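For this depiction, one protein chain was excluded, whereas all remaining protein chains were kept in their positions.
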Amino acid sequence: MQLTEHASSLDELRKRYRAVRDFSETLCAPLTPEDCVVQSMPDVSPTRWHLAHTTWFFETFVLARQSDYSPHHPEYEYLFNSYYNSVGRQFPRPQRGLLTRPGRDEVLEYRRSIDTAIGQLLEDLPDELAGSVPTIIELGLHHEQQHQELILTDIKHVLSCNPLMPVYREATTDASPSHALDWVSFDGGIREIGHSGSGFAYDNESPRHEVLLQDFSLASRPVTAGDYIEFIEADGYRRPELWLSLGWAAVQQERWDAPLYWFEKDGDWWEFTLAGPRPVDRSAPVCHVSYFEADAYARWADARLPTEAEWEVACATQSAGNGHFVDELIERDAPVHPAGVSGASGVQQMLGDVWEWTASPYVAYPGYRPAAGALGEYNGKFMCNQYVLRGGSCATHSTHIRPTYRNFFPPEARWQFSGLRLARDGE
Amino acid sequence: MQLTEHASSLDELRKRYRAVRDFSETLCAPLTPEDCVVQSMPDVSPTRWHLAHTTWFFETFVLARQSDYSPHHPEYEYLFNSYYNSVGRQFPRPQRGLLTRPGRDEVLEYRRSIDTAIGQLLEDLPDELAGSVPTIIELGLHHEQQHQELILTDIKHVLSCNPLMPVYREATTDASPSHALDWVSFDGGIREIGHSGSGFAYDNESPRHEVLLQDFSLASRPVTAGDYIEFIEADGYRRPELWLSLGWAAVQQERWDAPLYWFEKDGDWWEFTLAGPRPVDRSAPVCHVSYFEADAYARWADARLPTEAEWEVACATQSAGNGHFVDELIERDAPVHPAGVSGASGVQQMLGDVWEWTASPYVAYPGYRPAAGALGEYNGKFMCNQYVLRGGSCATHSTHIRPTYRNFFPPEARWQFSGLRLARDGE
Amino acid sequence: MQLTEHASSLDELRKRYRAVRDFSETLCAPLTPEDCVVQSMPDVSPTRWHLAHTTWFFETFVLARQSDYSPHHPEYEYLFNSYYNSVGRQFPRPQRGLLTRPGRDEVLEYRRSIDTAIGQLLEDLPDELAGSVPTIIELGLHHEQQHQELILTDIKHVLSCNPLMPVYREATTDASPSHALDWVSFDGGIREIGHSGSGFAYDNESPRHEVLLQDFSLASRPVTAGDYIEFIEADGYRRPELWLSLGWAAVQQERWDAPLYWFEKDGDWWEFTLAGPRPVDRSAPVCHVSYFEADAYARWADARLPTEAEWEVACATQSAGNGHFVDELIERDAPVHPAGVSGASGVQQMLGDVWEWTASPYVAYPGYRPAAGALGEYNGKFMCNQYVLRGGSCATHSTHIRPTYRNFFPPEARWQFSGLRLARDGE
Partner (left out) sequence: MQLTEHASSLDELRKRYRAVRDFSETLCAPLTPEDCVVQSMPDVSPTRWHLAHTTWFFETFVLARQSDYSPHHPEYEYLFNSYYNSVGRQFPRPQRGLLTRPGRDEVLEYRRSIDTAIGQLLEDLPDELAGSVPTIIELGLHHEQQHQELILTDIKHVLSCNPLMPVYREATTDASPSHALDWVSFDGGIREIGHSGSGFAYDNESPRHEVLLQDFSLASRPVTAGDYIEFIEADGYRRPELWLSLGWAAVQQERWDAPLYWFEKDGDWWEFTLAGPRPVDRSAPVCHVSYFEADAYARWADARLPTEAEWEVACATQSAGNGHFVDELIERDAPVHPAGVSGASGVQQMLGDVWEWTASPYVAYPGYRPAAGALGEYNGKFMCNQYVLRGGSCATHSTHIRPTYRNFFPPEARWQFSGLRLARDGE
């Protein structure tokens, strides 16, 4: 990872460690033990697995650096390794939902145990670990924040499979204000993108480098559910000429005719949310669309998706109001769901609310070098058949996002809080 | 169903209802909420589903006969219908493991509620239901006892998928005595098989009818694990000439090289059991073999499987000692697992310990008529591509088995407690 | 195989050899080289493969018995072995359609070469082969006649996949006379079925043995297409209660709503035949139905399918007029397709026209022993998950059928010329 040059003071790190670890458990509080064990599709992991795997990360990459460390449980290295071949074999991903043990209490005890050991280590950090441990812990906390978002997107998918449509968390509904779409123009030329400076960033955000942009314009807000309904009503899902070839195949095979979680009821569009079923809010950003749908919508709208460089340049040069993040929503007792914003000028809502699909396949930046050792598997090996998304969502923690952040998913993925913003050539 | 001619007195029925329903919950006592929700393969159902479905049976086929009945929950008819098209649509079987709600407590409350209603109904049974309700309740209790066996075979499969090899129930191990195989001969001629008389039987055991048998001999005991190890060591799994064509394809595709749950450790055969991993007991009947394996073993042993008529005639004419049943094992604190018997003369262990594959495809008896209405779907529609097994197992309740009982599974099924007994032509 | 006790004289055998081998090539005459190479589904084999495999049979089981025999081509043993594990490895069945070489001319040359060698062998048969060779050749000729039927059923399937609906063979259409259905009754009791005497039979027709039958009635003719249309119009394909559970699953998954090859055109039922598309002939036996459809039809008609023992007893005691066989049809320039018969009394059309599904799973007769050596793989290993069909079809050669003949296919198979005849309990 592109870790901080000099780690935050150990005290601050301990505090942040505590806060991030606690927030994971806060997110799980509304769930029953049964909710936490099920895997509804290969992409989804059980909640309990997330709780254990994020703990495994600290055990494996921090605690096990101590020469005399003896593991919490001999099988956990295997059971909770996600994809690190350098660490060892992995329990097969599509079978994570078969593990009924360790149960929730045992997993919480595992967390307690590792947290205690990390606390002790930080209190009396040996010199030979002082260089590496703080930066790896910081990485581990960002890693855990990624899984916090997955805990939400995964449990939403699990609950959505149940005809009872269970509620994860009742919440006061935000009414979304309506907001007209404006076009904001940007000059081309040589620009810089990528991470620099002392804050945390993943390795895939580096090195900061020059890119050559043409003049372009960006929509002032994401595409809303109301915009998207127009696309549906214009037969968008029945016109092959709007779609990439693979996208059209997905439409046919999966019988897509609306975003994931949407359904019709008495002639209206409803959606399943973490607060249960509710009518689609037309002013909120459309969400749970695949890259294929984002791309088809843009073509239909006579526009295109922005490249990630355009997106980042726009984000860096604007100091626009943000959307919502999960920590704020929970604090305000609002639903974990994208919502409209009232702000009006400039490019709005780039951070928070919905991840925005870009037109950019996920590739290495020029000169990219993965981190050494097992942590080099964190990002680099996934640079194939995925697209970059930018900006975070309503399920992202506000301390986990930044303009250079590169998220990535395959073009057919829909279970993330993913939406889109339009772009156009020229000013 | 072939129900009892005159139902047992209502008092006895109430008592038996209580006992059977309680035993289901006894079986679930060692399980965590997480254990009860997972479905490890399409054939397996989650424990909680079994608990709910058996309750649904009483609600649907007994309580709902009352004109003013209002259902416990509007969605349960759909969620817990197994395969009764006449009742309505069914939640897809392979997705039963996706349902995290209703949780265990809600399901237990569902059981309580239906049990109370059944109790009240039996206390004051309206005349117009007096003819049907007792017989359907008796059917429902046998239905529940079938699911009690599935609770055990299914949870065994679920737990076996976990590298931690969890223990369902620690238990004092029975040492199996060794017992030589004798051949017991039977005269051919016209014999009668099938159910008659006043006791309970499923519809597929009727009508009692004549069959024409040739002289035959039957092994005095099931094939043991020790016998079966000889087959393995004689390359039984590598010699196509011993196998049915479909069986050989299964061996190749599934890479079978031993019964299900067996594994090698330090040169010895071990098996996963409900009491965790333990060394294979060579004197106990071999278990968890498919029809294909049973058939191949018999061919290798220069013998064959008995027909179901041979088996039933032999069982009816012998008053041999039985094997073990689940209720006895639990009472004695013994493992739920087949074990050897010490008895010595005659045909032993026909009932209990392991279901015995017969050579008979599962077909209707001459003159068979399925029960009228939805309950006609109980047995008849499954008469295709399955083989009959006889005799019950160590996971069967002792009050649920009889010589005429016809169990049936597809030839590739291995997750039941299924073994075999050899037969030969002539005396 | 149950081969003839004393082989027909060698002269007769040579003549019959010539005739059977020629007829295979007669059947292929209307086909292009391209037609002969394609495999439209795993069950189907390319025509050229049939021509080569039947030749391989004679080479492997007759010629290779000569100690000094050197094979026609070193790879043919592998390429054209169907399923004889005792002979050696087999080129994978689903990939037979990938072999573009040897081409048709090479295969015909292979046939010439083996025919010449067989001719020479029969002219001067060494004493040590005199006992085995004639019986194996007779078996090989019946084997070839089975493949002649498959050549027709397979090419029908291949051509049916082509929207051009090509014609295999233009032919004068037979008009089918209409014929009312009568019920013919038979007394129960102990009867004998199975092969005896000196004629040829496969091993699975032996030993002849006693069976115990109840009184039963048999329909005087097969179910006609007209009868079957009534079933369709009565929503037969939409009523789960009429179907076996596996059958209903097949209806749903395969979207069956009529026999294979039927399609609707301007409100009428048409079917694809070897003479191209033509309107369904309502008086002809319904054809290309699976066991599942036959069973559902019978249930709808308040009847059942006959057992194979009932069928054979009825066939043996009646001297009724037969249906049509492929050799007669080709001689008369009639389409290779089932047709109605004009006969009126007794049980009609048992042989020829359509194979009749019976209610009997394909199992060994009591005391059955497969032939020794590789030829023991001919029949026995397929005795699982298949049903017996009786009586031959319009694609069967008239010298290849007899009342004891047991054909067998899985219950979902529809590409054979398979129909049904109704039976009922009692007289």
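Assorted remarks:
Letters A, B and C mark the chains in the order given here, with residues in each chain numbered from 1 onward.
Quick note on the criterion: a residue touches a chain if its C-beta (ideal position, glycine included) is under 8 Å from a C-beta of that chain, and two chains touch if they have at least 3 such contacts.
What you are looking at is a predicted structure, and each value in this text was computed from that prediction instead of being measured.
Here the chain not displayed is in touch, across the complete complex, with A, C. When the whole complex is considered, the residue among A:L13, A:A359, A:L375 or A:C394 that touches the unshown chain is A:A359. Looking at C:G103, C:G276 or C:G380, the residue that reaches the missing chain in the full complex is C:G103. When the omitted chain is restored, the residue from C:P33, C:P71, C:G88 or C:P279 that touches it is C:P33. In the complete assembly, the contact with the undisplayed chain comes from A:L246, out of A:A19, A:M41 or A:L246. Remark: the omitted chain is touched by one listed residue; of C:P163, C:G197 or C:G267 this is C:P163.
Hidden from this view is one chain, which touches subunit C at 32-38, 40, 48, 75, 78-79, 91, 95, 97-104, 158-159, 161-164, 166. Where subunit A meets the missing chain, the touching residues are 83, 85-86, 190, 209-212, 214, 240-241, 243-248, 292, 359-361, 363-364, 366-367, 376-377, 381-385, 411, 425.
As a working rule, only the chains that are shown with their structure count from here on.
Centroids built from CA atoms put subunit C at 38 Å from subunit B.
Separation between the centroids of subunit A and subunit B, computed from CA atoms only, is 47 Å. If you average the CA atoms of subunit A and of subunit C, the two centres end up 60 Å from each other. Shared interface positions of subunit A, defined as residues touching 2 or more other chains, are absent.
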